[in-house]
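Note that one protein chain is taken out, while the other chains of the complex remain in position.
Let's look at subunit A:
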Amino acid sequence: MIRKSIVSLSLALAMAVGTAAASAEELLIGAHMPLTGSLARSGQTFTEGMQIAVRQFNERSDKYKFKVEVIDDESTPAKAVSAVEKLVNDGAVAVIGGYGSNIIGPASAASNNLGKVYITAGAVSDELTARGLKTFFRINNNAGYQRGVENLVAELKPSAVSIIASTREAPALLAKGLEQSLAEKGVKVTVHSFDPAITDFKPIINKVKLRDKADMIVMSAYENDYVGIIRAAKVLKPDVKLIVGVWSLATPKMYSEFPDLMNNVVGTSFVPFPVEVNDPEGKRFADLYREVYNKDIEYLATLSFVETTILLEAISRAAEAGTLDKGGLPDEMRKTDRQTLLGRVKFDETGDNPFFSLSMGQHRDGKIVLVSPQANANGSIVYPGLPW
């Protein structure tokens, strides 16, 4: 009798679990990323963060399970637009955007025309949020990167700063903003713009050394440019006290690939290395990311994780309220107000996140120490501190 009861109970439990699993609604989200070409590494890392966010959300959600379809946009606007149209055609309830304002601009406009929410962490142009698209959201912006460097400059008080800036869209925008804001604070600022095709930075470093006599070099550029600039500086040894950069610089990968160039260099960062994440969500993300990809979380993966998590939560809320099919997702996105690995995220009317701000991390013999702002620091800055 007891045996029979146990079997019946087990069957009932199994059926209940099975019913719950079967009743979970499966929803599709779409994403277009640069998975080939010069931005393939960024697109791949974005995709990894996104996949972990989906997996982590599905682990804790019984009612809604998400699938993600990713299309390679080949860093081409027309192909990104086609990707959005295909994703929506395939049933995606929202779209996660790729990398670069030239791609995000037309792709998000196409998504808006189709009435689908579009979220990105890969475009900082101010024009994107000035268009008044109701379905466009982004978690990072130029102002956040600018604030990170401004905080560092305010704490170190250099008298002169040389900004070496690529003429590409995002670096040029950041350099312009920094030039204005630092000059207003009484810092002597000189901007040296360079064409992305340039690989020999010695003429610019010579100007910094002989003419600017700067205390600090700020690089507003990308990985290959950072390497070229620091290599030229190491040869000519200008009398500066610190070399600072922005995105994709304070990463373990940069140190492992260029250990002779990175020590004491400062760049924007969210978390120190070795990774120290205290909140349960971030800790689970770091653990899962290490388990799946056998490496530590990094900058772009974190951005992608946060944007995807926020989107999935908003979709679930809209589905719960029965407004997902009735255009209610943009309103749910605007109700987002939560702490994340990037700090607070809340969207304003334009879809921008005014709370986006970054810390600055310094390469220190293979580790990355958060050194600014003081409130987020886990160590003191080495200043003066140079790679040579």
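Following the convention adopted for this analysis, a contact is a pair of C-beta atoms (placed from the backbone, for glycine too) under 8 Å apart; a residue touches a chain by one contact, two chains touch by 3 or more; residues count from 1.
Keep this in mind: contacts and distances are computed from a predicted model.
You can't see one chain of this complex, but its UniProt record names it "Branched-chain amino acid transport system permease protein", from the set "Branched-chain amino acid transport system permease protein", "3-oxoacyl-[acyl-carrier-protein] synthase-1", "histidine kinase" or "Sulfite reductase (NADPH) hemoprotein beta-component". Here the missing chain is touched by one residue of A:R41, A:K65 or A:K79, and it is A:K79. Among A:S61, A:N102 or A:T323, the one in contact with the hidden chain is A:N102. Contact with the chain not shown here comes from a single listed residue; of A:A172, A:L236 or A:V382, that residue is A:A172.
Residue positions on subunit A in contact with the hidden chain: 35-36, 71-72, 76-79, 81-82, 85-86, 89, 101-102, 105-106, 109, 114, 125, 127-128, 131, 167-169, 171-173, 195-196, in rising order.
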